[in-house]
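Every protein chain but one is kept in place in this view of the complex.
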Amino acid sequence: MPEARIAEPDFRERVEESFARQAAMKLIGADLTLCEPGIVEIELPFRDDLTQQHNFLHAGIISAALDAACGYAAFSLMPQGSAVLTIEFKVNLLAPGKGERFLFRGEVTKPGRTIMVSDGQAFAVGDTEVKLIATMTATLMVVQDRKGLQG
Amino acid sequence: MPEARIAEPDFRERVEESFARQAAMKLIGADLTLCEPGIVEIELPFRDDLTQQHNFLHAGIISAALDAACGYAAFSLMPQGSAVLTIEFKVNLLAPGKGERFLFRGEVTKPGRTIMVSDGQAFAVGDTEVKLIATMTATLMVVQDRKGLQG
Amino acid sequence: MPEARIAEPDFRERVEESFARQAAMKLIGADLTLCEPGIVEIELPFRDDLTQQHNFLHAGIISAALDAACGYAAFSLMPQGSAVLTIEFKVNLLAPGKGERFLFRGEVTKPGRTIMVSDGQAFAVGDTEVKLIATMTATLMVVQDRKGLQG
Partner (left out) sequence: MPEARIAEPDFRERVEESFARQAAMKLIGADLTLCEPGIVEIELPFRDDLTQQHNFLHAGIISAALDAACGYAAFSLMPQGSAVLTIEFKVNLLAPGKGERFLFRGEVTKPGRTIMVSDGQAFAVGDTEVKLIATMTATLMVVQDRKGLQG
C-alpha cells in the first residue's frame, strides 16, 4: 500500500551521523537501534530523571524520541545534501509511560519532494508485554541548499 | 471572552509542589516563573545539551516545557484532590529554537469538569527581541480519586 | 497488538441508527458500508458540489466523513445508553481529493471507559488504483446519562 521508498546508498550513514549530533538524545539516553529506508527505531531505558509528577516518562521526553524517530524516518528518504525540519507534530498519550525500557518507531506514511508525513508509535517494553503508550503524526520538510543546515 | 477562571485558594502551592516533582523539568533546567488562575509560565536558559542536529533547541524539549505550561495552567483551575493528565497535544514549530533564553506560556482556552483545553506559546527571548518559535494546543483530563495519582 | 475489542450485541443497530440521524452525511451523499467492533467504513461518490477551488474533494468534506468513521468506530465499542462526542481531531492531507469514489475507514487504536482514540484513513478509489489521500487521528469521549444525548 505505501508508496515505494527509495533511499540513496549512504542513507544510514547520514541518519547515524545526524542523530549523533542531537545532543538532546544523548541527554535523555536514547539510542538509534534500527534504520531502514523510511523506518527508524530508537530505544530508551527508563530513568528517574525523565519523569513527570507521577513518576511516569514525561510526555515531552516521549515527544522528543518520537520526533527523532519520525524525522529520521523521513530523512532516510531524502536526497544527499538535504536537511530535515519538523513543521509540526501531534502526540496522543494512550497509556502511562510506565516501564523499564521504551521503543519508539517512526515510519514514513507519505514521502514527497518538499513535504513528508511520518507516523510514530511509542511502546513500553517489559519482560512479558509490549504496550502501546503513544502515537505521533509528524509533518517534515525537506530543506535543500540552506546555508549551514545539514542533516 | 474566555469563561470565568475560578481557582481554589491553594492553587499556586499545588502547582508549585507538582512542578517540583517533574524530574524532567529539573533535567532540562526549566523554572516555573508565573502561576495565575489558568495561566502558567516557564523559563529555560539555552544549553548545548538540549539541542537537535542544527544546534537549535530540540522540538522535544520545546514540547516538554509547553506541555508543562499548558498542563499546569489547566491544573491551576482544578479542584483539590485532582490530578492532571495530558490526553494529547499538537505543536507547530514556527521558527528555529535559537536564543539564549526561552519563555513558555500556557493558558486555558476552555475550562471544564472533565476535559480542559490549553493553548501555549514558546518564545525565544533576546536582549532586544522576543520571537514566537512554537505554539501548542493541548487537551488535558481532570482525574479524580485515582489511587496514587495526585497533582 | 490492539487491545481486545468487545462490543455489545446491538452495536451495529446503534451505529446505523445514529449514523442515519447525521443529516450532514445525507447532504454530502455518504453511506455507512461496514461496521465491525471498533471498525467503521463510509463511502462517498465524488460530486461537483463537494469541491474546493481546484475541483478536488474539499478538506472539510474529507474531515466530515473521517470524523464519522472514527467516531462510530469508537461508538461501536461503547456500552448501551452512551453517546459519542468528538473532543478533537487532526487531519493530514496527503494527496489531492481526486477520484470518482472515496472510502473512509476509522479504527479504534485505544478503547477506554471515558476516552477513546481512533485513527482514520481516506482513500480515493479508482478502477485500477486505491490511493491514500488523508489520515485522521481523533479523540472521542464516552458520554453517559447526559439528558437528551444519545447515539
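In order of appearance the chains are A, B and C, and numbering begins at 1 in each one.
Note that in this section a contact is a pair of C-beta atoms (placed from the backbone, for glycine too) under 8 Å apart; a residue touches a chain by one contact, two chains touch by 3 or more.
Everything numeric here is computed off the predicted structure, so don't read it as measured data.
**Q** Determine which one of C:I6, C:L34 or C:A59 touches the chain that has been left out.
**A** Candidates C:I6, C:L34 or C:A59; residue touching the omitted chain: C:A59.
**Q** Touching the absent chain: which residues on subunit C qualify?
**A** 18-19, 21-24, 26-28, 48-54, 58-61, 63-68, 83, 85-93, 148-151
**Q** Touching the hidden chain in the full complex, which residues of subunit A are there? Just list them.
**A** 87-88, 90, 114-115, 117, 137, 139, 141
**Q** For subunit B, which residues reach the chain that was dropped from this view?
**A** So the residues of subunit B touching the unseen chain are 1, 90, 92, 94-95, 109-110, 117, 119, 130, 132, 135, 137, 139.
By definition in this document, only the chains that are shown with their structure count from here on.
**Q** I'd like to verify one number: the distance from the centre of subunit A to the centre of subunit C, where each centre is the average of its C-alpha atoms, in whole angstrom.
**A** Inter-chain centre distance comes to 28 Å.
**Q** Based only on mean CA positions, could you tell me how far subunit A sits from subunit B in angstrom?
**A** 22
**Q** Give, as an integer number of Å, the spacing between the C-alpha centres of subunit C and subunit B.
**A** Measuring from centre to centre gives 32 Å for this pair.
**Q** Residues of subunit B that touch two or more other chains: which are they?
**A** In subunit B, residues 87-88, 90 touch at least two other chains, as defined above.
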